[in-house]
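Heads up, one of the protein chains got dropped from this complex, but the rest are sitting where they should.
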Amino acid sequence: MSAGAGVDVLGVEGLTCSFGGVIAVSRVSFSVPRGELFGLIGPNGAGKTTLFNLVTGLTAPTAGRLRYRGRDITGLPPHRIAALGIARTFQNVRLFGELSALQNVMIARHVRTKSGVVGGVIGLPSARAEERDTRRRALALLELVGLADRPDERARNFAYGDQRRLEIARALALEPELLLLDEPAAGMNSGEKRGLSELIRGIRARLDLTILLIEHHVPLVMDLCDRIAVLNFGELIALGVPAAVQKHPAVIEAYLGDEA
Amino acid sequence: MSSSLLLQQVLNGLAIGSVYAIFALGYTLIFSILRIINFTHGAIFTLGAYATYALTGARFGFNGLLANAALPLHLPFVLALIGGALFAAVSGVIVERLAFRPLRTRGSDPLLTLVSSLGVAVALVNVIQYLFGAEAYSYPADPFGQLPSAMNFGTSTEPVLVRTVQVIIFGVSMVVLALLTVLMNATRTGKALRAVAEDTVTASLLGINTDRLILLTFVISGFLGGVSGTLIGLSVGIAGPYFGIAFGLKGLAVIVLGGLGDIPGAVVGGLLIGLAESFVPAQYIAYREAVPFALLFVVLLLRPQGLLGRAVVQKV
Partner (left out) sequence: MPAFLAAYDFLLVSMVLAAVLALSLYLPLMAGQLSLASPGFYALGGYIAAIISTKVFPPAAGLYPVPLVLLEMAVAAVASGVLGVIVGVPALRLRGIFLALATIAFVEILRVISLNLDVTGGAIGIFGVPQPFASQIHYMSLAIPLLVLCMLFAARLERSRTGRALVALREDELAADAMGVNPTRYKVLAFTVGAMIAGVVGALSAHFINTWNSRQGTFDTGVSLMAFVLIGGSRTFVGPVVGGLVLTALPEALRGIADVGGLPGWLAQFLRDGRLIIFGVMIALGTVFFPHGLITPALLERLGRGRRHRVEAA
């Protein structure tokens, strides 16, 4: 690793984002050290997904900076950020629906492969070897998320929970160092949620990942995460280990306010 | 450039631009409500021009299925124009049923709707050709009785001559525009139309019946297309079944310039393109046809929301 051990994987500095006067994220700062499983919670509309969009370059910040392994990535386009090693899933699942599960994962090998038009079309030995490797790795990832039995099934035909797992496989194909999971347990039953927790723990351990997790299901977050940040109306109102955050008065108020 | 020549060009530009404006309004109204481009608009324009021709009692040529046919009536030109526009309006409704509604009920991709409307446009234009042949037609020489061929808007020493036909089409366009303004601003239906145009979701929450309004939009759009077809036919003749297609493409330039779906923008865009065309220097006159498209290209690249439009934020 070129980045030293002391450098955080993600640094968020005074990040602000507003849409036509509405402030979605307001002066949020935090940093995520390497290997951490970092939870992001908050009521609906608190700015969690916007924060993900900012980190992955889909939305440009109004102010503030983003650092990835010490490098300033503010304002880079999404594909450049992806190439640096930040991968994500989407809150409302954005798979390539008409394509097979295997193709979905193979596409995300894009930045880790390099065959050009000519090599691919003519079928140069290097391109063919790369293609075999891409397929092998994609199949292994499907295996990892438990979908290895249906590689040729169209993505849109999978059950909702399986689509979420497929999205995780696709994100992992990028060989990210930082993985952003946007409500991966949404729509899953309790058995599936347990399986998902194990999967997330497993991939962190096996792939040496840093993970940012947005999740509504509070027990899951409390159980999984090393630290948790709480957003409310775009502001960071609490940050700490699960036990501390749970007792934080501002958090209790925000959640009760949401219920009322 | 002398001031009289300048004035002459302004007047000519406004005349043609006013037709662009009402034609483009027909496009933009539909876009504002359905978010699609209705490529049949050029064919509707042609239909209007042919219908007016038929209603004046003039005879068709030799090549089509209806060679030498003529309607047994001789409407005065103004009535024929209104009749032709009404015929175009009815055609608009039929087009909505055939090309748009089936796709809308299936929730299809807007690009497919565009393709479907192109298909219907091709079919319509070729129905015209099948029935009336490919030849050019022109309206009776004196549709409004004995008028001088040109009018002088200057002095006798410094004349500013404008063809009477140009003055007439400007006048008719202004009347149509005034009627439309009243309809959109002073009637319940018009207000509902504007509400839907600005925000379909809110409009449906407010209980505005969008299906009926969509139909009404196609009626108005068809009427506007039909009137403009007749007016352009009056100015330069009906150059055959395909003449609406070329005009339809220019109309696209107008609505993009004004901002897709922007109603005042279509009027401004129409007048601007009319003026821009009339100010092409004489030695480059052959390139005039390219002016709307060059403007279209430049506006798309620099300001895709149009001259008057606001940028839209994409939602992730």
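Note that the chains are named A and B in the order they appear, and that numbering of residues resets to 1 at the start of each chain.
The rule we apply is simple: a contact is a pair of C-beta atoms (placed from the backbone, for glycine too) under 8 Å apart; a residue touches a chain by one contact, two chains touch by 3 or more.
Only a predicted model underlies this, so the values are computations on that prediction, with no experimental measurement involved.
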Please identify which residue in B:113, B:166, B:228 or B:278 touches the non-displayed chain. B:113
Out of A:13, A:131, A:153 or A:192, which touches the unshown chain? A:131
Contact footprint on chain B, counting only the chain that is left out: 36-37, 65, 98-99, 102-103, 106, 108-127, 129-130, 245, 249, 252-253, 256, 260, 286-287, 289-290, 293-294, 296-297, 300-301, 304, 316
Of the residues in chain A, which ones touch the absent chain? 56, 58, 77-79, 82-83, 87-88, 90, 94-99, 103, 106-111, 113, 115-117, 120-123, 127, 130-131, 134, 170-171, 174
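FYI, only the chains that are shown with their structure count from here on.
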Find the geometric centre of each of chain A and chain B from their Cα atoms only, then give the gap between the two centres in Å, rounded to an integer. 50
